[in-house]
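For this view, one protein chain was removed and the others were kept in their places.
And then subunit A:
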Amino acid sequence: MAGRGRGRGGGLSFTQEQLQALGIARGENTTATLAPPPLFPKLEAKPLPLSCDAATDYMLIVKDQFIEYLHETPAYVKPNLRTDGIERYSDKYKQLALDAKQGKVLDCVWVNMPAELRPQASKIRMNSRKRKLDDATDINKKLQTLEKKETLDENAEVETENKDEDTVKKENDDDDEELEDEEEQEYEIDEGTDYANNYFDNGEDYDEEDDNLDDGPVY
């Protein structure tokens, strides 16, 4: 308790001697300012002018060129266009410019990249998703629910689905790209025409959500 004897109030304020040691004389205590400091305080000293010679000019030009070049290449990733539903005259031209750039892929040394970044990576990924359906219990469960809901086209649909899966399996065995593409198309056509298949897709989405949860991060 010895330290508490000196000075009333909290122990935080300085004594007179200490204040004097800090260079604050008696009665000079400024009132506390409550307003926040300005967002853009005034500069106390004017900064030195920047050197502006031929070398700097050259560097500036080169820099602008470099940035412009980058903006033209696929390295500059553009977000998908958001439209507000209002048609504009300039839309047509914007679309043209966009189409010219679309479909171009950054040319990298693909061997040095992880497989998931390589151009065909998305396809591989899709297949690996489908592969998860191979799980027999999953299929049975799904089929049972479908049986309950559907009455007529059920048999036909199961057949096509099985066929699809078979081809997917085969494709996984050999990594032939052409085959993969063919399969891809076939699948898409099925999807487009067959009503039942479309219905089945919803089930897949449901499953996908589950997968994501399983794959989820370990925090």
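FYI, contacts are C-beta pairs under 8 Å (C-beta built on N, C-alpha and C of every residue); 3 or more make two chains touch, one makes a residue touch a chain; residues count from 1.
Please note the rule applied: contacts and distances are computed from a predicted model.
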>> As a check of understanding, state which of "LAFE_0D06018g1_1", "E2 ubiquitin-conjugating enzyme", "Chloride channel protein" or "DNA-directed RNA polymerase III subunit RPC3" is the UniProt name of the chain not shown.
In response: "DNA-directed RNA polymerase III subunit RPC3"
>> Looking at the full complex, which residue from A:Leu34, A:Ala55 or A:Ile86 touches the chain that isn't shown here?
In response: A:Ala55
> Quick one: which of A:Ala32, A:Ala45 or A:Ala136 touches the chain that's been left out?
Replying inline: A:Ala45
> List the subunit A residues touching the unshown chain?
Replying inline: 3, 17-18, 21-23, 44-45, 47-48, 50-52, 55-56, 58-60, 62-64, 66-67, 69-71, 74-80, 106, 108-109, 111-117, 121-122, 215, 217
